[in-house]
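All protein chains of the complex are present and in place, except for one that has been dropped.
Our next item is chain A:
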Amino acid sequence: MQWSSFMQKAQSFIDPANFPIPNLTSNDHNPSKASLFRQQFRLPDSQNPLQEITAELILPIPHTSPNTSHGDQPRNLDRAGNRYAGRLHLSERFICFSTQPTSFVPSATHGASTHWAGQTNGTGPSGNGFIIPLSSIRRVERLNSLSHVFSLALTTWNGALGKQQSGSSGFVPQRFTIQLVGSRQACERFCDGLKKGLREGMKEIENLRSVISDCYSEYLLSGAKSKDQNGENPEARQPPDAGLGMIFRYPGDARKLRDRSKMRLWGEYFRENGRNATLIRQPTFHKLIRVGLPNRLRGEVWEVSSGSLYLRLRSPTLYTETLAKFSGQESLAIDEIEKDLNRSLPEYAGFQSEEGIGRLRRVLTAYSWTNAEIGYCQAMNIVVAALLIYMSEPQAFFLLSVLCDRLLPGYYSTTMYGTLLDQKVFESLVEKTMPILWEHLMKSDVQLSVVSLPWFLSLYINSMPLVFAFRVLDVFFLEGPKVLFQVGLAILRINGEELLDIQDDGSFISILKTYFSRLDESAHPRSENPKLRAITRFQELMVVAFKEFSGITHQAIVDERAKHKDAVLENIENFAKRTSIRNLGPDSKKLNPDDLGIIYDRFYEVLYEHQQRQKLVDEEKKRREKKRMERTSVLGPPADHEVGRVGLGPSPTHMDYDAFRDFLAATSKWAVGDSPAPRKESVSNSWRGYGGSPPVKPEPADHEFMQRLFRKWATDPSEGLSLQNVVNGLARLIGPRDIMNNIQYFFDLYDDTGNGKVDREGILRMSEALLFLSRRGFEGTITPTQASEDFGSAPGEMSNDKLSTDERFLGSVSSFIRRCFEYADPSNPEGKAAVDNDTSEAADKLGSFSIGDDDEEEDLIDVDDEKPKPTEESKTPGKQGSESKAPPQSQHTRNTSESHNPALDPNNPLHITLPTFRMVILADELLEQFFDSFFPQSFHLSDYPQHVSMASSLSSNLTTFSNIHIPKPQLSSMSGVSPAGASGGIVPPGKGLRGVLDNIVTDGIRMAAEVKKRMDEAQRELERNALNRDEEEDEDEDEDYVHPTGTPATPAMVGGISSWGAGAYGADPERRSVRETDRDLLEGAEAMSVRGKDDASMLDGKDGHHQPGTAEGSSSNSPPPSSNLGPHRRTSDEQDKVVSKTVEFES
């Protein structure tokens, strides 16, 4: 069926998996390869996997300290150092190597990309290897080789950036070899990619220099060096900021922590394997982290292993810029931050001082500005306070960002769904790994998460003594969130026996509190073995966590999260929904709870849909502008951040007019646009410029009436409608079920000035709205009494019974207009005295009129029989005059006659008042029923299961009432297709009196044209419905986004229809064009990998920095002018030269 496919398509649109933009292709079960790649190597969101190849990393023999041979390194070949087989990956700005067999290129099967192995299972820089920004690679040489081995020697800037002269004696640059394994072609391709990347990377070398200068390792190593060489670098003697600990001491006893020896070990490791940006991970690295980081290097290693260093590298000044940009501004988040500043790790001296509190305030504030979606969540204060003990403000700022976006997704969001989700995951892991304990907890009615939630939310920082919490963090930043689970499980396992005795939450909490307070004690105090005795409870905890629970891998967590996600979100959403509905205030009580629920759901459904569309549009725009998928801001929610559910975080709160139209379309039949009428696509609707979004589901109409509703409901129309507004609006409309109320409501909608009067223009608009509302039929709510007196037609009137309700309604509206004008009061002051008289008089007249109006029915029939009435047109002008006598010819002729009525004379401004309006409505049975039942009941809430059925009935309407509703927009909106002029009797806002005048003059001509057109229309419609049913369905599908190529628009109509009235068709050219763009997006997804490459080359093309002629074959001289990049770095302008310069192939 037409509408079932409709629905399918709507659903497929909603499914995020179908969003074609690579960065949006997020789905919990199958994250995109790019995002896996980024997670694996902790790269910024701007990075994509471009190239990959199997390779072997060959490290040189450590030159600095030959005495320390690494016993733990498996293969120590004679001349070369360690060798590691793995895979080499290239992104836009990074080259990464990992011993883990993973593949991220788009061609890789999903199985391959999820096949994680090794220590960290893809959560982070796992295994052995490196992640090196291309900017820190100084030179790449192709090595001369005997066999067909394709090997590259990479030389990095490691240690060379800090000094002006690196060529001085004793300095050995970091250099290592990579053997590519693959066909020559594949190797060449990789090298080409590398070349491009290297050139791009050169631009970032200044960033690299400044970022690295903040790293303590640089100071550590150069400091040692300068001692040897009589310290020529006075400024290098100032140690970089390694956190508040430098001022207020680091927590714990440095001697007990063996800080010095750790420092020495790290110094040694850095000297052999590079540091910060050029660090190579070998097994020792992981071991050194497991034993705990030394105080002054802790911040830096956190930065490297979490990947926040790469964010900082990207925009080193973002932190200070953000603070400067928002300096002095206020926000809710800032208020909340302010409340907590004095109570964040108050036991640490640094946070009893202005210095520490100032840093904390700045970091939290800056982050709340860069990620307004999160803003500030309690617990962040504790985490950031902890970070600041070991890091500088900018370092903590970027690390916080990695925490919120990557490591703890959704933890601090406004719904905290991540926190709740991970609690569920934790519970289910406990159930799996410790079933007996779990059963006991269940039996004692102890809720695990009340205990464990703070562990996760504040990373054990306020649960364990600080020294131990930091040890957990050391591993956490390297290995990812699974560490939190492993530690949590280990805590329960170690305390398992005691926990089996507990009866309630209280004792549970107390046992764990005691345990945490004794972490530094011996785990085996009574053991004979002194070695065993020396093992602390914390060490025991680490061993249990990482040995016994080594099966808790990142993949396991990911799987569990996927399993529980829906239930958790649903819980949150139910909570949010019932809270929000309950808080809607007194007006909402007029609606029943089911209705409120429906309104709520529909409201957010529409909002999210619009948000998604907007996002697509924005992405597309950005793509067009920048020609590459790079995020404008380094921070903020990750690119593959999920949206679209209340449970996921802050929701949009207000709907704009376009969203409102969609809302109405889902609620009321009349608000559904007239698509798939062919003309709608072509209508140029200019009155709202920003609606550029592809529609799903029933295309909403756009009618002045809807605009009025929108304005009426909104507290502030520029802000949009809140849920509260919508509920109040609907409650007033359909709550009381009171005809008087409804009539007044309608009148008020058109009482623009609020003075209780509706002028001529308003009257016309009202009638137009009546037609608009009724054009889809009445759904059985209006049943004209067949007794003809009521309708004023004589008994025995021909074919009276056969008149459809709709046809009769047309007549009613027609007489509505007439009567309105008849009983209108003149607006000029002199006329005022007569108002009272008029009203009563009017009532009399009305009575007589409705009885005597014989001809109306007949005329209507004429129209419905589709007799063209050109003659009628010419006749009508003559008929005007005596109102009671003039038989209205038809809806249109009536209009025409109206327009020639003296009452329409613009020189005689007139108005109707509410009593008049009421009287006119009540005088007509159909109108009365309209306001009594149809209008309020046309808003379908819980009584109306789905709009699906609406779509179906819509199509049937198209057939049944074709001759009424198709031409109707013409009639009602008087659009300017007619040769006569741009607008009909009803003027677009702003055209004013002159428009009215114009209209009156051109009325006759317009009528003729219209009647004819209506005929044609009806004919066409009939034919289409009867013969080309299939075709119509095809068109529907086009509507539905599935065949976006097909545009059933008739281009000929484009220019001809005037802006305002045309809106009634619900069309919007921008929307159409957006669909086109969306199609591009679809294509874009497929072409992504290619685009990545292309973009790079485009950039190359654009890049004007290359300086021709600076290149020489040797690497020792010719630094580019005005560049202090160091002598070995050079720029080049063309690709061939790069081969000879930046990349030297010596074959």
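The rule is short, and it goes like this: a contact is a pair of C-beta atoms (placed from the backbone, for glycine too) under 8 Å apart; a residue touches a chain by one contact, two chains touch by 3 or more; residues count from 1.
Rule of thumb we're sticking to: contacts and distances are computed from a predicted model.
A.B. asks: Leaving aside the chains on screen, match the unshown one to its UniProt name from "Ras- protein Rab-17", "Ragulator complex protein LAMTOR1", "Ubiquitin-conjugating enzyme E2 G2" or "Large ribosomal subunit protein mL38".
C.D. replies: The chain we cannot see is, by its UniProt record, "Ras- protein Rab-17".
A.B. asks: May I ask which residue of A:Thr54, A:Ser331, A:Ser449 or A:Asn741 touches the chain that does not appear here?
C.D. replies: Checking the options A:Thr54, A:Ser331, A:Ser449 or A:Asn741, the one contacting the hidden chain is A:Ser449.
A.B. asks: Taking the full complex into account, find the residue in A:Ser183, A:Ser261, A:Thr317 or A:Ser510 that is in contact with the omitted chain.
C.D. replies: Once the missing chain is taken into account, the touching residue is A:Ser510.
A.B. asks: Touching the hidden chain in the complete assembly: which of A:Asn128, A:Ser305, A:Gln395 or A:Ser413 does that?
C.D. replies: A:Ser413
A.B. asks: Sort through A:Gln47, A:Asn82, A:Asn295 or A:Asn381 and give me the one touching the missing partner chain.
C.D. replies: A:Asn381
A.B. asks: Considering the whole complex rather than only what is displayed, give the residues of chain A touching the chain that is not shown.
C.D. replies: Residues in contact with the chain left out: 336, 339-340, 342-344, 346, 377-379, 381-382, 412-417, 419-420, 445, 447, 449-450, 453-454, 457-458, 462, 501-507, 509-511, 513-514, 571-572, 575-576, 578-579, 582-583.
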